[in-house]
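With one protein chain held back, the other chains of the complex are shown just where they sit.
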Amino acid sequence: MNKLETALRDLSEMDTLASGSSCIHRLHPAAKLIATAAYILVVVSFHKYNLGGLLPMGLWPVVLFQLSGIPIRTCFYKLRIVLPLVMAVGLFNPFLDHTVLYTVGNIAVWGGVVSMITLMLKGVFCLMAAFLLAATTPIDVLCGALRMMHVPGMLVTLLLLTCRYAGILTEEASVMTQAYELRAPGQKGIHISAWGSFLGQLLLRSMDRAQELYDSMLLRGYHEHFHYAPIPRFRVKDALFLAFSGAFFALVRMLPVVQLLGSFAVQ
Amino acid sequence: MITCQQVSFSYEKDRPVLRDLSFTVHPGESVGLIGANGAGKSTLMKLILGLLPCMQGQILVDGSAVGKDTLKEVRRKLGYVLQNSDNQMFMPTVYEDMIFAPLNYMVSREETDRRVDAVLEKLGIGDLKSRHNHKLSGGEKRMAAIATILAMEPEALLMDEPTSALDPYNRRIVIRTIRDLPQTKLIASHDLDMILDTCDRVIVLSKGQIAADGPAGEILTDRRLLEENRLELPLCLAGRS
Partner (left out) sequence: MHMADALLAPQVAGCMYALSGTAACVSVWKLKKEDNPQKLPLMAVSAALVFAGQMINYTIPGTGSSGHICGGMLLSALLGPYAGFLSMIAVLAIQCLFFADGGLMALGANIWNMAFYGCFVGYFCFWRPFVRSRRFGQSDKNARICISAAALLGCIVTLQMGAFSVVLETTASGITDLPFKQFALLMQPIHLAIGLVEGLATAAVLNYVYSSRPELLMDVDPSSDSKARGSVRSTLVVLGVAVLVIGGGLSLAASSNPDGLEWALFGNEEDAGVKNMGLDEEDYGAKSPAADRAQSIQERTSVLPDYAFKDSDSAAGTVVSGIAGSLIVALAAVLICMAGGFFRKKKRLE
């Protein structure tokens, strides 16, 4: 299976997930967007040695995953894209940072090891939150939130139009790739003799498509404005969701939850 | 409704696509536009819509000549259903696509919503309203594309291959829908059975000129004329030989 097909499958998977109807799906897109942004901000703001403090932050996405009925593993599959750079950066920490933070029995735990794990956890947590947002909010609804937050209309429209055509062109490119592969058995990727013409052909056809698209807009009276379905109203439950999330983030950020729980358990 | 007077057009010099074309489509008429590939059907459509400029002659839509100053007025009266529905439906959902034209023409939100519901009910596709465009099947897409055009309440419909790439069942539905529409229609297609079902008059284009113009029953049964123009008898008339 080539990259394009994987992408198409991913796109349709996200689509199916986003069209669900759980309580998380039905939250206001702006509330979800703000909460997710706050979550990522708080996660990233933890000190690199503060592994204990960071851990409880994982609960928020886990709970939301359960509530929205989206299997967590669909998200972990996406880690393959995010982790390499984080790994590349984090992997060096244990070699470079030998500050002894703790000693467990005879073994000294270096700061580098802790900071590496913290870094990776941050990567995983942020991904979970962003994935959750995308998996519970269709893109047009999300764009509604962006419009509400006064992102320039041109950018929002561009994003929506691009989304609409990304799927179509990916499918076209995928069909072209398959046709190529069928005539070039055993070849991996596109041979150098076709480097220009392969994507070039698709490019030329796409430009014709853009022209036709513009014609179709003109014929329906287009003049600089796109009209969308009205944005849903911000309700009490959306505010409650925001408040609870905010309170949880503040609690975990301010208090050493793990230590408190630990000492409580020991007693 | 639509009148062409000695219309000529060419993309490149000395290679005319349309030559000295004259005909009139009367209000309420359904006219089929047939001809081989490259005969100039799509070009003619684009000229009528003002997407391409006439080089010679002029085109009148409802009495006003198509030109820069009248474009807005002309286009408001004409609805163009593209062959590729994906290019026509660029908004995220069917509903948003349907409100695009009316809101651009300053129709109020309430009136627009009323129109949308009326059109969807008339075409029997109410369940498509909140669906995402990229998730529609081929047949649904075509019906939705027709719906987006009907929502702007045009006086005449121009259609480019409305039945291409549809399965027999969906094709039948689209044909029935087109036949029941009261508007003036100009339909370009290679699907001669569909033309026979939906049009009362047929214009045959050949090399940029009108090769024949007459009642559908006469032209579509004239085997010699059709074959001269690289066409064939509609299957339902061809019999089994």
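Per-chain numbering from 1; labels A and B assigned in written order.
Convention: a contact is a pair of C-beta atoms (placed from the backbone, for glycine too) under 8 Å apart; a residue touches a chain by one contact, two chains touch by 3 or more.
If you're wondering where the values come from, they're calculated on a predicted model, not measured in any experiment.
S.K.: Can you list the shown chains that the absent chain is in touch with?
M.R.: The undisplayed chain, in the complete complex, is in contact with A.
S.K.: Just to verify: which one of A:Ser22, A:Asn50 or A:Thr170 makes contact with the chain not shown?
M.R.: A:Thr170
S.K.: Which of these, A:Leu159, A:Ile231 or A:Val258, touches the one chain of the complex that we don't see?
M.R.: For the chain that is not drawn, the touching residue is A:Leu159.
S.K.: Thinking of the whole complex, not just what is shown, which of A:Leu67, A:Leu101, A:Met148 or A:Ile190 touches the missing chain?
M.R.: Only one listed residue reaches the unshown chain, and that is A:Ile190.
S.K.: Would you indicate which residue among A:Ile24, A:Leu51, A:Ala145 or A:Leu213 is in contact with the undisplayed chain?
M.R.: Per the contact definition at the top, the residue touching the missing chain is A:Leu213.
S.K.: Out of A:Ala134, A:Leu219 or A:Leu242, which is the one that touches the chain we can't see?
M.R.: Only one listed residue reaches the unshown chain, and that is A:Ala134.
S.K.: Considering the whole complex, not just the chains shown, which residues of chain A touch the missing one?
M.R.: Contacting residues on chain A, toward the hidden partner: 2-4, 7, 10-11, 14, 36-37, 40-41, 43-45, 48, 73, 75-93, 95-98, 112, 115, 119-120, 122-123, 126-127, 129-131, 133-134, 139, 142, 152, 154-155, 157-159, 161-166, 168-170, 172-173, 177, 187-192, 195-204, 206-207, 209-210, 213-214, 217, 222-224.
Here, only the chains that are shown with their structure count from here on.
S.K.: Averaged over CA atoms, how far is the centre of chain A from the centre of chain B? Could you give it in whole Å?
M.R.: 43
S.K.: Which stretch or stretches of chain A touch chain B in the complex?
M.R.: 15, 19, 138-140, 143, 160-161, 163-165, 167-168, 209, 212-213, 215-223, 225-229
S.K.: Which of the residues in chain B come into contact with chain A in the complex?
M.R.: Listed in rising order, the residues of chain B that touch chain A are 46, 49, 51, 72, 75-76, 78-80, 82, 84, 86-88, 90-93, 95-96, 99-101, 103-105, 132-135, 148-149, 152.
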